[in-house]
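The structure's right below; bear with me while I get my questions together.
One protein chain is absent from this view; the other protein chains keep their places.
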Amino acid sequence: MMTTIAEMPAGFADKVIAAQSTFRTVMDAMARPGSVQLIRAVSGVPAPMMRGAAAIALTLFDQDTPVWLDEKLATSGDVIKWIKFHTSAPVIADAAGSSFAVIADPTSLPEFDRFALGSPEYPDRSTTIVIQVASLSEGPAYRLSGPGIDGVTVLRAAIGVPDLADRLAENACRFPRGIDLLLVSGESIVALPRTTQFVAQEG
Amino acid sequence: MNAPTYNFAYLDEQTKRMIRRAILKAIAIPGYQVPFASREMPMPYGWGTGGVQVTAAILGPDDRLKVIDQGSDDTTNAISIRKFFQKTAGVAVTTSTVNATVIQTRHRIHEAQLGAHQVLVYQVPIPEPLRFLEPRETETRRMHALAEYGLIHVKLYEDIARFGHIATAYAYPVKVNARYVMDPSPTPKFDNPKMDNCEALQLFGAGREKRIYAIPPYTTVQSLDFEDYPFEPYKHKACCALCNAADSYLDEIVTDDKGSRMFVCSDTDYCETRQAQGHRGSENASPFAESRHA
Partner (left out) sequence: MYVAVKGGERAIENAHRLLAHERRGDRSVPEVSLDQISNQLSLAVDRVMTEGSLYDRELASLAIKQARGDMIEAIFLLRAFRATLPRFGSSEPIDTAQMQVRRRVSSTFKDMPGGQVLGATFDYTHRLLDPALMGEASPEQPSVVAEAEPGVMPRVTDILGRDGLIEPSPVEDPEHQVGDITRDSLSFPADRDLRLQNLARGDEGYLLALGYSTQRGYGRNHPFAGEIRVGEVSVEFVPEDLGFAVPLGSITLTECQMVNQFKGSDTEAPCFTRGYGLAFGQSERKVMSMALVDRALRARELGEDVKAPAQDEEFVLSHSDNVQSTGFVEHLKLPHYVDFQSELGLLRKLRKEFAEANEAPTPMQEAAE
């Protein structure tokens, strides 16, 4: 069922302050991989997007950032309409041209090399993938290390991406090229930039 | 003609989004210079427009901003930038290093250790550490892509051959996370060790050259050197004449035309904090403090 613009979920009430607060949360998450950060800004949310993913979209997407949506989001007409209306970002079919990708079904996340990986000269021209996951507080334990982490940190999360540790290891081999992940669960977010070593904890 | 009105923290939201995206990629690729569409700011290029744009993109109403130039809050350019954000963002400002959440700096890293709640924003004139060895962007970009840093080692080694030392006293190049060679901005090499494994996020903005780069917290930052010529930070062999500090970076003050000079802390907040704690240097004997001690 399609909604009209009048029925569409709202964006941020105070655009400037909400975007700033959300950005700082994402920046802290990216600077401290594995740490769980809370998004405080409130907006309308088109199902099946999560609150955190909606806030990230309102904060970082615009006409200069092509966005790729997984099937679950793309087939919900409201999400595309909401993104276009509130952010003006073009929603594109080829993930390789995307600045951002949003994934509502982690089990069917395409291989990373389907996204933009950047070039050796411009490794920043790569996709940031926002993945909606079941939990960022409970689930299997992962040991994380790398820039932004004081030694080792443990993340418990139900992420749902098959072979995630292997894929991230492969991603690390491409450095400085590579994708960066933002995991979202409700209003919680965790960043896994390409520099983070990510291994399943034994036992 | 309508009087112009400006957004919170001056920049429009589209510009902020663009800068914010560049900052996130900069953090994800430590030491790599992310190109960004730097805007004309109402202060000249070369006077901190990169730092100002980064600060404007991250600053929020809950922040407390400190701005220093040459380590001091009271230098004219630091005052000018601080006033700009007071006016355009209504943000709280402070000269206290420990109380600040965002610190924008030119040419110094303050003495007090940075905490996890802080972000240090550097103003950068020439972000490319290889620029004076190779003026072409196409070439330096290729060198970074291949991590081909022989040229800069050759330069440092030529210094040793000619002078017996590495003759770089400031803007001393570092390697970040064992991958990218990075320009720390023209800070004295005395400050280089403070960048290594730092608790705070460090962001670098070069407005005229249109680059943003970052060092995430807890990241290795190694000053380039050789096994037989290890990196050595330099400072004047003296104590501060005001607070007697022996561990701070000192400015040399010429006091007459006969060659007399004294040394004082370049970090004014550090020096004043120490003086408030009762530390006294040779030029600053306090009768009150002494009588209290007596």
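To keep things simple, chains are lettered A and B as they appear, and every chain counts its residues starting from 1.
Here is the rule we use: contacts are C-beta pairs under 8 Å (C-beta built on N, C-alpha and C of every residue); 3 or more make two chains touch, one makes a residue touch a chain.
Predicted model, so just to flag it, every value in this text is computed and none were measured.
Among the chains on display, the ones the left-out chain touches in the entire complex are B. Touch with the chain omitted from the figure is made, among A:64, A:105 or A:170, by A:64.
Of the candidate positions B:31, B:51, B:188 or B:205, contact with the hidden chain is made by B:188. Seen across the whole complex, the unshown chain contacts subunit B at 1, 4, 6-7, 10, 12, 14-15, 18, 35-42, 44-47, 49, 69-72, 74-80, 83, 106-108, 125, 135-138, 160-165, 167, 169-171, 186-190, 208, 210-211, 234-236, 241-242, 249-253, 255, 262, 264, 266, 268, 271, 283-284.
Convention: only the chains that are shown with their structure count from here on.
Subunit B meets subunit A in the complex at residues 7-8, 13-14, 16-18, 20-30, 32, 34-35, 57-61, 141-142, 144-146, 177, 179-180, 199, 201, 214, 216-219.
Within the complex formed with subunit B, the subunit A residues making contact are 15-17, 19-21, 23-24, 26-28, 30-32, 59-62, 64-65, 99, 119-124, 126, 128, 147-151, 175-176, 180, 193-195.
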